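All protein chains of the complex are present and in place, except for one that has been dropped.
Take a look at chain A:
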Amino acid sequence: MEQDRYLSITALTRYIKRQFDRDTVLNDVWVRGELSNVKLHSRGHMYFTLKDERSRIQSVMFSSHNSKLAFRPENGMKVLVRGEVTVYEPYGQYQLYAKEMQPDGIGNLFLAFEELKKKLEREGIFSSERKKPLPVFPVEIGVVTSKTGAAVRDIFTTIKRRYPLARITLFPVYVQGELASESIAKAIKQANELRMHDVLIVGRGGGSIEDLWPFNEEIVARSIFHSEIPIISAVGHETDVTIADFAADVRAATPTAAAELAVPHVLELNERVNERKARLIRAIAARLDAEREKLARLQKSYAFRYPAQLIRQKNQELDRLIERLTREAKLQLNQKYEQWRNINKSIHRHHPEKLIIQGKERRKQLTKRLAREMQQLTNRKKMLYQQSISKLDALSPLKVMDRGYSLVTKDDVVVKSVYDVNPGDMIQVNVKDGLLDCHVWGLEESKNEP
């Protein structure tokens, strides 16, 4: 048997795949077609069929590539795709693996979009510092959109449901077509001149890239940028991103989302009021409890409950103090008395009475002695005197004259020598009972006298 001639399906598929991969045209192919069966997988990969009048090709664009798309691929959309064609082995199917995709026929719009975006970005129109915060409790809400259509209805019903306090003002504008961008910009300017609104919602519902185009116009972006009223943009569906979205203060995915961002929910507000009220009551209750407890503590305090007892206690304390004072005073007194006694004793010991008696005695004796001495001295002196008198008496010249001696004087001077007088001189001779005036006749010197 010729079993070896049969290939396995896997081997065959691999062979076919190699043929595809070897082909330079299929490695990098540019195709034009219409999208159908567009499916976005939950993991972000996009599956679709590309077709024209006669043929179709199964295609896939992985999330790494389709996340960069600046538009939302939709069924029926004509697109230009660049990618490679290869075989998906499990299904034995050849597929186009798309890497780039552009809407066909509006390629110029895309270029314009990218250029405008870059330009405005450079000017700082998208800068986050320039974005205004949304009011927390808006009262007046302006809506710039078409008077008809899903967008205006979604916005009105959402706001009314969430926040009946608000009043909504609609600025009806064209949201597609030639006149749209101008009318949108004008309405934003008008709202700013009125200066009545707390926040503006600018947008429209979903549509084709061409439908949304007015929101990619420079005039709209600039009017949004210059608005003093905070603006929420809401253009198309979640995947649609326009220049207006970049310029707006807040971008909402859809008009409904814009309404939700614009106003708080009334229930939420009620909840907030309730929460504050509860905190208020809790705070005052806690405060009152604390004060009450403080008061109770004071009332329960010992002094407050038993004032009499406190007085008794104080009385007792006072008694004890007086007792102590008395005891101390006595003690002090005794000590002082003892000191005094000691001192007194010593004073007595050293009393001068004895000294006085001794002194008196001594004085007596001394007086006696003095008298005695005096007597003796007097006696002695008396005796000496007597002796002297006798001696004096014995020596008296009168006594000598008694015995015949006389005293010769010349002019009251005693003559002791012959040389004291001259012959012819007058002299006096004193005798016992008188005086003789005599005249000297001559002199004779004694021979034996030297």
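To be clear about the criterion, a residue touches a chain if its C-beta (ideal position, glycine included) is under 8 Å from a C-beta of that chain, and two chains touch if they have at least 3 such contacts; residues count from 1.
Everything that follows uses one rule, which is that contacts and distances are computed from a predicted model.
Name of the non-displayed chain as stated in its UniProt record, restricted to "Spermidine/putrescine ABC transporter permease", "Deferrochelatase", "Exodeoxyribonuclease 7 small subunit" or "Lactate utilization protein C": "Exodeoxyribonuclease 7 small subunit". Contact with the undisplayed chain is limited, among A:Val273, A:Leu318 or A:Ile347, to A:Val273.
Among the residues A:Ser183, A:Asn216 or A:Thr242, only A:Ser183 touches the chain that is left out of the figure. Touching the chain that is not shown, out of A:Thr157, A:Gln332 or A:Gln386: A:Thr157 (per the contact rule at the top).
Remark: the omitted chain is touched by one listed residue; of A:Leu111, A:Leu194 or A:Ile311 this is A:Leu194. Take chain A: the residues that touch the chain left off the picture are 135-137, 139-140, 147, 152-153, 156-157, 164-172, 183, 186-187, 190, 194-196, 266, 269-270, 272-273, 276-277, 279-280, 283-284, 286-287, 290-291.
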